[in-house]
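Here the complex is missing a single protein chain, while all its other protein chains stay put.
We just call them A, B and C in the order they show up, numbering each chain from 1.
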Amino acid sequence: MDISQDVQAIQDKLTQRRRDFHMFPESGWVEYRTAAIVAEQLNQLNYQVYVREDASRSSSRMGVPAAEVLQFHENRAISEGADPVWVEQMKGGHTAVVGVIRTGKPGPVIALRFDMDSNDLTESASESHRPVQEGFSSRHAGMMHACGHDGHTAIGLGVAEILAKHKDRLCGEIRLLFQPAEEGSRGAKSMVDAGWLDNVDYFFGGHIAFKSKTLGEIVASINGFLATTKINVTYTGIAAHAGAAPEEGRSALLAAAAASLHLNGISRHSGGATRINVGTLEAGSGRNIVADKALMKLETRGGTTELNHFVKNEAIRIIENVAIMYNVACEWEIVGEAPGAESSPELIPVIRQAVEQMGSVKSFIPSMDLGGSEDIVYMMNRVQQQGGKASYLLFGSPLEDGHHQVGFDFDENVLVIGTELLIRLVLACQETIL
Amino acid sequence: MDISQDVQAIQDKLTQRRRDFHMFPESGWVEYRTAAIVAEQLNQLNYQVYVREDASRSSSRMGVPAAEVLQFHENRAISEGADPVWVEQMKGGHTAVVGVIRTGKPGPVIALRFDMDSNDLTESASESHRPVQEGFSSRHAGMMHACGHDGHTAIGLGVAEILAKHKDRLCGEIRLLFQPAEEGSRGAKSMVDAGWLDNVDYFFGGHIAFKSKTLGEIVASINGFLATTKINVTYTGIAAHAGAAPEEGRSALLAAAAASLHLNGISRHSGGATRINVGTLEAGSGRNIVADKALMKLETRGGTTELNHFVKNEAIRIIENVAIMYNVACEWEIVGEAPGAESSPELIPVIRQAVEQMGSVKSFIPSMDLGGSEDIVYMMNRVQQQGGKASYLLFGSPLEDGHHQVGFDFDENVLVIGTELLIRLVLACQETIL
Amino acid sequence: MDISQDVQAIQDKLTQRRRDFHMFPESGWVEYRTAAIVAEQLNQLNYQVYVREDASRSSSRMGVPAAEVLQFHENRAISEGADPVWVEQMKGGHTAVVGVIRTGKPGPVIALRFDMDSNDLTESASESHRPVQEGFSSRHAGMMHACGHDGHTAIGLGVAEILAKHKDRLCGEIRLLFQPAEEGSRGAKSMVDAGWLDNVDYFFGGHIAFKSKTLGEIVASINGFLATTKINVTYTGIAAHAGAAPEEGRSALLAAAAASLHLNGISRHSGGATRINVGTLEAGSGRNIVADKALMKLETRGGTTELNHFVKNEAIRIIENVAIMYNVACEWEIVGEAPGAESSPELIPVIRQAVEQMGSVKSFIPSMDLGGSEDIVYMMNRVQQQGGKASYLLFGSPLEDGHHQVGFDFDENVLVIGTELLIRLVLACQETIL
Partner (left out) sequence: MDISQDVQAIQDKLTQRRRDFHMFPESGWVEYRTAAIVAEQLNQLNYQVYVREDASRSSSRMGVPAAEVLQFHENRAISEGADPVWVEQMKGGHTAVVGVIRTGKPGPVIALRFDMDSNDLTESASESHRPVQEGFSSRHAGMMHACGHDGHTAIGLGVAEILAKHKDRLCGEIRLLFQPAEEGSRGAKSMVDAGWLDNVDYFFGGHIAFKSKTLGEIVASINGFLATTKINVTYTGIAAHAGAAPEEGRSALLAAAAASLHLNGISRHSGGATRINVGTLEAGSGRNIVADKALMKLETRGGTTELNHFVKNEAIRIIENVAIMYNVACEWEIVGEAPGAESSPELIPVIRQAVEQMGSVKSFIPSMDLGGSEDIVYMMNRVQQQGGKASYLLFGSPLEDGHHQVGFDFDENVLVIGTELLIRLVLACQETIL
């Protein structure tokens, strides 16, 4: 069983799949086309495939779009080649997919996670942007894979294929989790609550590039995840003619502006890192009308769950009281949330050993701080709380432009590396008792 | 010559035209379909018709949309029945139309003004909204006649038709000015600068309803126009990941929020009324990104041109220095401006006399304060500076919903009243020496 | 009875009294020395003298200083020559004095008002300041007559003296009201509530200079008084070391800063003039401590009582909710309030006639707008509500520096003019039936 050779053999397929996903990016909870392809592939590879409520708990999903939006994307996915049978099952934003091999032989439960959703960005149309040059840039205005999840999903299918090929040599149980809505920390919790992280002995997730910008570099364990909460706020005031009767108006725009400044002034904390960001603000309908609507999207973060709670609680008090101060109505909703987490240090030597068998890996970094948030932390925390080990890896790659930027692109050779490493980790864990 | 009877005879036509314009609303500088219909009608009535640079000076137009936007609407107008020959002549946002009767007989120069543009609103789809019930609500998402300009244009064509019918009884010169882009105070100046208000002896404009909500009520002279300036502001900061590197970001959203609050705090003035309104604010691209773009649309007003300048100058200093304070780039542009004005009191008795001949008018109010802005003031000021008399009237009507509201609708019986009164005023002025 | 000659004869006395009051300025409710001199003079002139609860209702006084402060000034007044018997009666901030002549003959009730309090300013020590040059500048640090009330009180005593001299020629009843605490609009209401403005037929008050800067100019009737409310706000947060534990602090300073900005942003009103001013702010105890205390002194104004209420209500909502937003405690107190008012136009010809008899008056202005607040409006409103006539006058004078400025000084020749005019008005009203 020569894993390297197996993976090399599917390199073109990995690239093609990534490019296909890249052309048809789908953001959180509307990954119908992507998920339908994943489900169909797993099915063909004889995995037991779980979708809908079996894959994720409906009520634990955060930030699900409105019904019209979901329906629009269901139709679009079908028009772009998604199998209507799968889409039918996934309707209403049930785009999580789980593929399972139960070998029947004694052995550990191993779970791998791959996130599928895209960002809400319109991809660069610049001639110097490789996806444009090579014809695989996004067909969807306002959606783009600018975080590498297209690559993650391609890796997931590559891992699925090769593990399936060697199924008779496996033991225990293997769960491949294809997760929707990682952006905004909205999806992982629903798969945790469906039970897929229960009784897991070893759990891995990985991300292309991020802080590792060198092809052939592997970071074994990411720490310093910031806990985070995502909040949407709507202020509703009273419109009035700004010249004729300004006193009759209640400006939702001013309320949102004031909230933005006061949120930004939340006290620093001596206990560690905190963050606050009002990322978007849309307010008002016309220049000469006192603005009666404002929508803010914001997030809080903290070096620990407690620090995040400090910022979140301050934020909510400010959000609510600015409304009273400006005499406008206020609605707010938590649309995403993730705690902090740490990778299990016991896995570092396991990963190091796997890496040493791979000619394609030139550099090994045992541990690194993220300084960001990733909702895989829900999964890691559940695994670790039940005694399992979990690690979040980086697969290094040079980038054309930063994550979440319109010119984002990575070196597709990283697909082979990620695929091989995860397969080797599955195999290593089957032989390991930590 | 029984004017009342003449006007009654075209009542249905007035209503049909108004409803046609209502169904195809076009906002400032893209009134291609509306203006093409107006030009064609005037032409058929044997007016001398002026369009393009002959009707308005290009360089004096304020807030003209981008070339793509103009082109989109040129095409749409044609697809919705506008005569391509007229549209071709109006290309590039030249939608002003002037129709002139030069009688060759001695007599005064009389000018009337009708504004044609719609608002940027999506009309109510409520079943209780009469335009919905009767099938003439807006076909254009994001555009709606919510200020009665559809009615004004219909009145203008009605006046044109009946004056043409009695052409041989007229003396002097009559100019019918169909103005684009009144909303935002962007269009009047360009027609003034093309010379159409030069040497005018009598000038009238009128508005449906506004502060007069009773059918059959006429306000003879509007005063207390607030001078106004319309400003667009763009802040450009630096995007950064709000968790991983907040310090690398420069938030355009916070700059705009701060500007909104500080603008709102511009000092009151002991010299009279002032206003400031940040009407719309759009900022940011994603929740977890430091916002690198923000666009604000705002306006200042003052009881006099000087008071407006006080607020405008304060505003510009604030706009610019907030940018430096937040280390973001700033661009601002004045996209509309109008001075203050007063109607000529000498016209009140003339109007009173005309009104007294009309059975349809029940109530006469000599003068009223507007407390708003209207760019007709450019025209009134020019006429008065050259010794002419000018008055801005209201034609009372009940309203379903306020001006600039999505449920706006008026009583179409006002069309007959407005048409008749303006014709009577033309005739009266031909006989009057003030 | 040659009034001009009578007044000329006491010119030196008027000047000396003004300078004595100027040297010993006393701010609102601590005018012990001033009031004791007034009471003693009136007593010697055989007026019926009312002090304490007889002169003003205790519970209607606004913004009375703390007990220690009152006691300090009682002692100081005695040490500076005030008669301890009068001071004893005035203890606890009861410094209003009323002197009455009841002639027993039929005739109108006429009331005149003179305000006695100083400002909270430290007078200029500049050599170029006349009170310094001539040795009568303030002996009290932090207190100064910078609004001319020293002159008003001197005029009041001059009027008292000459009216007393001609007592047998008077009819009806004459009330001389010496009012404390005009600054901050705190005192007039308490004298109204004690009944001194009931059943008054004619009422006059006057101010030196203000908007009339020419000696010999008289403004007969002041209008456009702005209604006003004076509010003190205290925020109490939690102190904390700003480096070691910023999250434990609750900054009263930031709350007050936010309140200042948001108050300043209260909407303009289409109904007329409004004002808001946070005049003083003191916050914090040390640079490296999160500030736990902040005190703001602010005022609202409006062209009418209703407009002032609009601003006041907005202000209070902001003041309270900023506190909740910053998680600090808030106390606020209304320490002064005055409605709007208008002078009775019927008095203008009476005043004109009186003025015409005076060689010292060169210029007569029938009416002028104040654009400020004066708590005499309580008195005017009460008189007018009961059918009496009231007017507030200006006695023109050049000024060295503006009102409420540390270099304030007026031309003392105005004292003769003010005294003579008020006496003439009393006599005129006795003969007049309006």
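Definition applied: contacts are C-beta pairs under 8 Å (C-beta built on N, C-alpha and C of every residue); 3 or more make two chains touch, one makes a residue touch a chain.
Note that the coordinates shown come from a computational prediction; the quantities given were computed from them, not determined experimentally.
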item	value
Candidate in contact with the missing chain, chosen from B:Phe310, B:Tyr378 or B:Phe408	B:Phe310
Given C:Asn321, C:Ser344 or C:Ser373, the one touching the chain that is not displayed	C:Ser373
Given C:Val69, C:Ile289 or C:Ile365, the one touching the chain that is not displayed	C:Ile289
Chain not shown, touching residues in chain C	119-121, 184, 211, 226, 228, 230, 239, 241-246, 253-254, 256-258, 260-261, 264, 275, 277-291, 294, 297-299, 301, 370-373, 402-405
Touch list for chain B against the chain that is not drawn	244-247, 249, 251, 254, 258, 262, 265, 267-271, 310, 317-318, 321-322, 324-325, 327
Residues in chain A touching the chain absent from view	261-262, 264-265, 268, 270, 273-276, 371
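What we mean here is this: only the chains that are shown with their structure count from here on.
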item	value
Centroid comparison with chain C (C-alpha atoms), farthest chain	A
Rotation in the CA alignment of chain A with chain C, degrees, nearest 5	180
Chain A and chain B: spacing of chain centres that average the CA atoms, whole Å	49
Whole-Å gap separating chain B and chain C, where each centre is the average of the chain's CA atoms	50
Per-residue overlap in chain C, given as positions that touch at least 2 other chains	262, 265, 268, 270
